[in-house]
Every structure is written in C-alpha cells, then in structure tokens.
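Each chain you see keeps its place in the complex, though not every chain is here.
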Amino acid sequence: MEIGSEIANRPRRGGEDDGRTGLSRRGFLRVAGLAGVAAGLAGHVARADGQIGYFAMDLPDDRLAGMLRTILRIRWHERTMADRMLSDPSYRAYNHFYAGQEAVATGVCAALRNDGPFEQIDLVYSTHRPTGHALAKGVDMAKMQAEMDFRATGLNGGYAAEMHISDPSVGFIGADGMIGPGHVIATGSAFAFRARGSDQVSVVFGGDGTYATPHFHSALNNARLLDLPFIYVLENNLYHQYAHYSYSCPHTDIADAARAYGIPARVVDGQDVFQVYNAAKEAVDRARAGGGPTFIEAKTYRYYNHLGAPGAEVGKLGAFGYDPLAITSFRPEREVRAWMQRDPVDIARATLIDWGVLTAEAADAMEAEVRAEVDAAFAWAAGQPLCNPEDGLKHVFAEGEVMPRQVA
Amino acid sequence: MTEKTWMYSVLEAVQWEMRNDPAMTWIFELTPPVATNAGMPVINLETEFGRRRVVNTGIDENWMASAVPGAGLAGSKAATYIPYQGAGMPYQVIQNHAGKLRSMSGGRASMPVVFVIEMTGQTPGFAGQHSDYEVDTIYAHIAGVRTVVPSTPYDAKGMMHAALRSPDPVVFLYPAGLRMLSEEVSDAPYEVPLTKAAVRQEGSDLTIVGSGAGMPEVLEAAATLTGEGMSVEVIDLRVLKEMDTETLVTSVAKTRRLLAVDQSYYTLGPAAEVVARCAENVEGARFRRIAFSDAPPPASPEMFTWMRPDATRIADAARRMV
C-alpha cells in the first residue's frame, strides 16, 4: 500500500478541507479514497502490456506528467479562488467552480492542437463553468484571473468576466454563459473546417443540463448529417443547478441519445484523465480523418456548489453549503463524499507514480511549483488597473466607438 | 397589510388564483416559486399545489413559453417564470403564436396566460450574454400581447391578479433590480389595470418618464430636483403595450418638456416610443432621452455603472432642459 499511504500523507487534498467541513470529511475521504484509486489502478495494470486500450499509449512521459500539472493548476486555481471569496472582503470575482471535474478538460485538451497558427489549431467552446477548459487549452492563468477580477489588462479587457472569457490565440473560443447556443455555434466552426478542407476539430463542452435544450438536437443532427469534425463532450456531473439530471433527461447514459443519431459515443470515467484522453484521442483521430462527429459522456462531479461569489460564507446561498432554495432536488452529503473518494488529482498522481512516470517527490515538487504559480497569478491580477469607464463604448463594432447615451 | 417585497407580492397573487382555479398551472426552470417575507407564511407553490400543476423543467425556455399558450388553448389558466438567461429564447413563440392566435383565429382563440420574464441581467455584474437589455423592446413591439413592467410591489401584485384574470396573453416583466424593494401591500386580492401609466409625482416644469428598475433612480432625481425648486412630473410607464399615450401627452402638453429615461439600449428602447408619441402630439415642446448606450453591457463595474443613466445623470439632463 505504498501508493495509498503516500496519498494519505499528503495534506490538503479533496477540495473541501481548510477547516470548512473539518477533519471528519477529510478523514472519511482519506480512507475511502484509497479503495477507489487502488481499484482504478488494478484495471490499468492488467492492461499495461497490451497495445489495445492502453491508456494514453501514444504519449511520452513529459506529456503524461503535463496532464497532472494541468489538473493541479486548475485545482489550485479553484481552491485559491474559494479561499479569497470566503476570506478577502476586497476580492471581486465570482466563479462557477470546476473542482472535481479537472480530468475532463485536461484529458480532452491534451488530445487537441493548442498552439500554432489560428488556421491550424483546434477550437474549444466552453460553458458557464469555463476556467478548467481555459487552463487546459492553454489560456494564461494570470490574465484569466485578472479578467475574472474585472481588470483592464485582463484576458478580455474587463468586458467578459468569468462566464464570458475567451482567448482565440490558443483556440479557446470561450465561455458561453447560455446553455445550448454554444453547441450549435460550435458545429458552425466544424462546418467551416470541412468546407475549407482543414483537418481542425471543433470541440464543445456541455453539462448534463444541455441535454434538454432544443439546441442539443440541432447540434447532433446537423453534425451527423454533414459529417462534421465535431466533438461533443458532455460533462455529466448529475445536476443542473438545483435539479438532478433525471428531471430533464430520460436516459441514464446521455450518450444513448447521441447514438440514436448514429453518432459514435463513449461513456468514460470523468475522474480518470487517461481514460478521458483515450476517448478524446479516438474522437480527434476520427474527425481529422473525415469520419465525422463523436460524443463523449464523462461521468463526473463538482465538489462545490453551482456558483461561488465574493462574500461567501460556508453553508450560505451561493457559497459552499446547501442551497435553501433547492427544493426540487439537491445533492446529498453522502453523494458528495462518495465522489470525493475518486478525486481526479489523486487518480492521476497515483497512476503516474504507478507507471513510473513520476516519483512521489517529483509530484510533490510539481504541486509546490503549481501553488507558487497560482499565488503569483492572483497577486499579479490583484495589482492590475481597473477599467476605464469610457472604454465601455468600445469594441461594439470593429472600428470606432458608439455614442454615449446616458447623457443628453 | 404588511410590508412585502416584489416577489412575495407577486406569488401571493399567484397563490390566490391557483387556490381558486384547480386547473391553473405554473412552469418554472431554476427559480422555484418560493418566497418568504418577515411576518408572513412562506409561499411555496410547488409543495402546495404538487408537481402535476407546478413543474420544474429542464433548460428549455422555449418549451416553457410554448407549453403555457398550449395550456391556455386547452382552456387552462397558466403561467411560467422565465429566468433572465433564457429571456430571448421564447421570443418567437410569444411573437408569432401567443400574440397572433386570437387575431388569426378571428377572435376564436383565447389564452389566459402569463409569461413572467426576469430582468436580472439589467443589474450590475451581469454582463454580455447575461444582460437582457432587449426584452422590454421586443415584447413591447409585438402585437396581441400585453406587456407590463410593474416597478412597485403594490403594482406587481395587482397587475399579476389582472394578468391572470385577463383573457389576453401577458408578458409580465420582472425588474429584478427591485428585488429588495418593499412596501405595504394588502393581503387581499386586488387588481391594477394593465392599461394605465402612473403619475408618481405631479409637476409643471418637466415630465420625466421612466419604467421598471429605472424608477428608483428617476424618483431620486426628481426628489433632488424638487429640492432645488424645479416642479417635476414623474410618470412610471408601467405598461409598455398598449402604451398609455393619453397620460404621457397630457403631461407633456402641460410641462412642454419631456425627458424619457431607459435603462436598456438607446435605439428603439421604450423611451423612443415615449418621445415619438409625445412629439407627434405636442408641438413645440422640448424632447430629450437618456438610456444605456447601444453597447453590450461590459462586466467591469467601472464601465457598467458609468454607462448607466442613474439619478445624477437624470438630474443633470433635467437641469439642462429647464
């Protein structure tokens, strides 16, 4: 049980410690977590010698280790944000937390082309919960954090904030705060790729909530009819805001809905970055080869509440407790705990150590580096200038400004 | 009689109507029909009337807004609460179906239905795609739908009773910036007509017209100006369709100066219609309009608040006219 004890010894793991839920949850998580990881590894080891189905077999060690680094960067960005909301009265950014789901964004984006000329990179369309997708796609953390804090030098000059961030330079077309439309727009990019003979791929992330939107049908039907290089990654974290997905979807596996269109679909363990990567790789290869769309349903979970905002207090609406308005259905404590046993950070780390890609010491050093990077990003962001009020009239059209109308 | 918030007042009206009509339904998405108010019982339509009549749907505002006229055409009173993020989704079905069916059928179709459309996006912090600056105009422009935007808890309750009793489809805009506003509201049911603007303050030097979430700023500006000796008449539009031309024109004919204020976009915002109607009917008066600029609202509070017509800007504009 070396791996297990290694994990048990690491402090601050699991997303909700820091004295907020106290030792009891952390303790619970520690013990139960081992079982989950061990079970996961058993599967990997059994397939380690085969060529078929081997996880991430095409990747060199540094790329594999890079996935853990990405997961850690997302996790520590999230946790630092949560801390600020709970403790720093001057902090202004809100966030739809991605903690718990890191392996999905990381595994998918690891299979994409994320740098090079704009005409060659793959595009990612994100959701109202975009930070994980952004970081995995290569968006600069400090600039993103400045944007989330409404700063003039932020990624989008303070116009966007969390739910609307974007960075075309790395193919991150961006957050779409609305549920549904982004998926359809993403098929339009795929249509353009096919029309101009490019091998680029258009990827959209969506939640289980997306299933019910009329856009779900439009996106899948047209992707299938036109054989578009389009990948639909559905992060099924079981809830859309205050309702379990069974309130809006008749399927247990939403992937079955995609299969009905004749679209190849896979259900993957969204907590295991290598499993996610494998599915994404297969989808990307298919799309680049002209084989059309793929649907990936990643079963996952978010640790925090739907939304966190500055001035949050543990247990209060919009922060980190249960929502008193959540009358239709809400997340049971035991469900949260059960999912935390299969933490994506733990799984990735343990797997890499097991594979001999990293030592525990190297993993610890990586985490320390990431924490320093995150702290530096927050510090840089907090020091950035606020926006110039008059700039609100800019960027409506490519040229010029619109007239100020708040004065007569 | 208790001091009540906007939403408590509205749900009190809905609860009363649902108790008196066992066929009536309510469809919501992420905002449960629940309200609390100090000293009053909690209202929870879902638990009181059960999930057959009060349904929590998936994220499909077009279904919500389509189901309600469908219920109405089947002879059931129905209402839905559309969250601000989905405010634009039901546009086509309200414009082309709910609003046209009575006329198209030669008066044979009747739809006693209400679309509550939340306007949270017109408050600071809700930028870009989360700003719903368009809803007042798009729903005021279309035919066959009564569009109202009550700015006080009292009006909200009375107009909700009137809306649910009306055989016409009603778009009931909820200026969520007024969430915390409260005032004395009767516990008993009563109606406020769906056809009349309200003169909130009488005066003779200048008419200021506003609506919805803009009203507190308009009233604050009017108080400042009154303090400075200006005689300001304040009109709260309350009803966007059919707009109450008479109240507007009577006032401007008296004051001969009109300042129309919108918190939504300048071009073709409700204030454009206010100015146009008055200009057609009152010759030789002075007309001014202030509004949010024709730009998607930015996230940064510094940019956003600067772009918004607030009490100071309204007062400034007024001073420049008198």
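Every chain is named by a letter (A and B) in the order it is written, and numbering of its residues begins at 1.
Everything that follows uses one rule, which is that a residue touches a chain if its C-beta (ideal position, glycine included) is under 8 Å from a C-beta of that chain, and two chains touch if they have at least 3 such contacts.
What you see is a predicted model; the values in this text were computed from it and never measured.
Enquirer: What would the formula be if every copy in the file were counted?
Expert: A x2, B x2
In this text, only the chains that are shown with their structure count from here on.
Enquirer: Could you please state the distance in Å, as a whole number, between where the Cα atoms of subunit A are centred and where those of subunit B are centred?
Expert: So the centre of subunit A lies 37 Å away from the centre of subunit B.
Enquirer: For subunit B, which residues count as touching subunit A in their complex?
Expert: Going by the criterion above, the answer is residues 30-32, 34, 44, 46-47, 56-60, 62-63, 85-86, 125, 127-130, 259, 266, 288-309, 313, 316-317, 320-321.
Enquirer: For subunit A, which residues count as touching subunit B in their complex?
Expert: These residues of subunit A touch subunit B: 92, 94, 150-152, 158-161, 163-164, 176-180, 209-214, 240-243, 247-249, 325-328, 386-393, 396, 402-408.
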